[in-house]
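Handing you a structure now.
All protein chains but one are shown in place.
On to chain A.
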């Protein structure tokens, strides 16, 4: 193992990336775990917003529909970086005002929670559109049949709409999850120590820019590729029992 690294001239890089203290490997992994926490939280929060948003857009009154249209349009037209700054300042301001009104002092907000809130609102707009499209793709007759059996709305959603729309929504949601993992890098700009910022700190204190940025790129790439495999399986599972779109020839 060691002579391979020596032969390739990578001994120094391996030393820098090692997991024990002189190396910075542990910092990168810690950053990765924070990035993943934020990505998972934001994706989940975005899904919740998206589910309500999609139902509001499809079945809500005219005012709710217009407000949701404004929300999705604005969020999709303004750069994430700008939204992150606005939502970050608004979020901290609101929480601090609430804390002061309740008699506490200023509160320190955890980076992970702020990241989830900020990216979740952004993700919500995209997943609203994806889920709306997926719900529309469910044959209307299935929903009407469930209504005719007297299913209450929530049970209808849980038993009919969501399972039936899954196969339509998953490709879009897979894309959205990849955007979530990559958007966590933007939080570096506001100073959360997620993977990209940890990498930059390691790189600038050791001057080994290529080593660290390439290592971080590899970590992101591993996450991307693994999620690709996972979502492919999930899609196959969601499509179980459906006839193949590709036709009988395959």
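The rule we apply is simple: a residue touches a chain if its C-beta (ideal position, glycine included) is under 8 Å from a C-beta of that chain, and two chains touch if they have at least 3 such contacts; residues count from 1.
As a working rule, contacts and distances are computed from a predicted model.
Per its UniProt entry, the chain excluded from the display bears the name "Amino acid ABC transporter membrane protein 2, PAAT family", taken from "histidine kinase", "Periplasmic binding protein domain-containing protein", "Amino acid ABC transporter membrane protein 2, PAAT family" or "Isoquinoline 1-oxidoreductase subunit alpha". Among A:94, A:145 or A:189, the one in contact with the hidden chain is A:189. Within the complete assembly, residues 62-63, 66-67, 74, 76-83, 85-86, 89, 178, 182-186, 188-189, 196, 199-200, 203-204, 207, 209-210, 213-214, 216-217, 220-221, 224-225 of chain A touch the chain that is not shown.
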